[in-house]
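With one protein chain removed, the remaining protein chains of the complex are shown where they sit.
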Amino acid sequence: MKHDDNLAGEMQRRGVSRRAFLKFGSYVASLMALPPSAAEALAEGLAAARRQSVIWLSFQECTGCTESLTRSYAPTLENLIFDFISLDYHETLMAVSGEAAEKAREAAMAANRGKYIVVVDGSVPMKDGGVYATIGGRTNHQILEDTVKDAFAVVAVGTCAAFGGLPRANPNPTGAVPISTLVGGKPLINISGCPPIPEAMTGALAYVLSFGKLPELDHLGRPKAFFGETIHDRCYRRPFYERGEFADGFDDAGARQGFCLYKVGCKGPVTYNSCATMKWNGGVSFPIQSGHGCLGCSEPDFWDQGGFYRPLSTPLGAMGPALAGAALAGAALGVGAALSARSHQKSYLASAEKEKE
Amino acid sequence: MELLAFARGQALTFSVAVFVLGVLWRLVGVLALPAWRDFSPPREGSAPNWLSAIRAIFRKMIPHRTFLKEGMFTTVNGYVFHFGLGVVVFLFVPHILFLRSLFGVSWPGLPNGVITGVGALTAGSLLVALAYRLTSPVLKLISRPNDYLSWLLTFLPVATGLAATAHVGPRYETMLALHILSVCAFLIWFPFGKLMHAFLFVLSRGATGIRFGHRGAQL
Partner (left out) sequence: MTAKTTGSGVAFDAQGDRADAERRDAAMQAFVRDFARTAAIHMESCLRCGMCANACHFYVTTGDPKYTPINKLRPFEQAYHRHVGPFAPIYRLLGLKSNVSIAMLQEWESLIYDGCTLCGRCTLACPMGIDISELIKEARHGMYRAGLVPDRLELMDRTAKAWGSPASPAEDFADIIRETGEANGVPMNVDLPEADYVVTVAPAELTDHTKALSDVARILNKIGVKWTYSTAGFEASNIGYINGDLPLQEKMTRKIIDNAIAVGAHTLILPECGHAYGAARWEAARWYGKKLPLRIIHMTEFLAETVASGKIKLKKMGETTCFHDPCQLARRGGVTEAPRAVLKALGLDLKEFEDHGELAWCCGGGGGVVSNVRADPLRFKAFSIKRKQVEDAHTQHFVTACGQCRITLALGAKHDKWDQKVESLLEIVADHLED
């Protein structure tokens, strides 16, 4: 692979026109809600960029994020992004395996020192020396540290990488941690979701590629362009919520009429993602549209919010025992207080009687 | 999300437990005090004690006309925010779901627009009540920290709830967490301050009802 040529030249050789570049530029720009002028800048930036070396590390994960990315229904986009980047290491997608694969990673790191991007999906187990996930005898933690050291930026893809996800769910047996805790000061983008929306991954990468910097991020390190609004605020069922029309189950009249799924546990109001606007499978649908509430998969600890079907406004814990204990203690304190007041009165009565005598 | 999980989790469990503990402590602490037995013969034809108590509980819902001359504002404004709080607390669907999770029963709610309107009215009514407390010479004299704290802890859930709905202030999940935490503060203070009147009014009116009923006097 040649790295000294810019993308424009390479694309031209492959028969990709300048017009296609501009089209892609305006697509990404509109996805990320950039001003119209950015479309051209983005295209120009991409054209001038060199093919970007990307090392994709997979730790405690399920490969769903890769599935999501590769099964994107925007073939042009997918083709383009894979054309723009040189995916130098990706366990699932690369042909070689074993030592040859690790060699490829090392070679790419050496050739692109300080310039390559590390994409991580999956969380890193830290308990017991990180023995719960190793590749070639090295723990995920070691591999991550090693790889990130000379990287330009890190992209944590999927909720496991971004926030720990399922591996970190209570009781977190492997001591899983999100990537953000292990990369020191390296620039980091979190693209959360289980899996993330493909366009969010490609859009963020394209932005970094074109502008050579990170897009605007929210307080959890996620691009605001994709994670700036809640599912609830953009949900097409929102009017039902406002009118107080709810499905009480998944097969009742309300569900059939497409009413709001708040009562059956939808986490849309506190979940920041683009599902409701960009949708999935090429804009066909998204969970709420197909009749299931949002799980809140792009938010930290979404596994531990007391159950997917528990409404957002209900308490998380089981209150029974605490309340029973409190009731008993309260009654006991009440009786105690009354007895103390009674003895107070009695002692006074006794002294008053004495005075009478 | 962490703050929200804390609010929905430990904070809510703790505050509801404190609420239960405090309410029982106070009620039992008062009810377990000795009572003077009244050996005087009741007025001829007077109602049994339980009936006098119940009558007083209802009778006291509306002041005598003569007391409304000066007390119209206190009464009407009091009704407005009590009614408003009742509607918002018991007829907003997310709140109904909360109550259902505690008591296992639910009922239909009102559209959000109505709730928001009533919530705004309630907030306004509470502000007016505070303004009155701060300006009336009588109320200034008799008010204690208890009154202002109880006011604040009633106002905060209304204000944070409205802010969360209107997307004012911090992010929604933070606002929602603050809303729940403000309710927690309300619940924790409830048994120890005058908010407890929500339970005590039954006892207080009932006791006087019994005394007056026994004497054949009108309340």
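Lettered A and B in written order, each chain numbered from 1.
Methods note: a residue touches a chain if its C-beta (ideal position, glycine included) is under 8 Å from a C-beta of that chain, and two chains touch if they have at least 3 such contacts.
Just so it is clear, the model here is predicted, and its values are computed rather than measured.
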| item | value |
| --- | --- |
| Omitted chain - touching chains that are shown | A, B |
| Residues in chain A touching the chain absent from view | 333-334, 337-338, 340-341, 344-345, 348-349, 351-352, 356 |
| Chain B residues that touch the omitted chain in the full complex | 25-26, 28-31, 33-41, 43, 46, 56, 60, 63-64, 66-67, 69-71, 74-75, 78, 133, 136-144, 146-147, 192, 194, 196-197, 200-201, 203-209, 211-212, 215-219 |
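Following the convention adopted for this analysis, only the chains that are shown with their structure count from here on.
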| item | value |
| --- | --- |
| Chain centre separation (chain A, chain B; CA means) in Å | 42 |
| Chain B partner contacts - residues on chain A that touch it in the complex | 230, 232-233, 241-244, 246, 262-263, 269-270, 299-302, 304-306, 310-317, 319, 322-323, 325-327, 329-331, 333-335, 337-339, 341-342, 345 |
| Of chain B, residues touching chain A in the complex | 1-2, 4-5, 8-10, 12-14, 16-34, 93-95, 97-98, 100-102, 108-113, 167, 172-173, 176 |
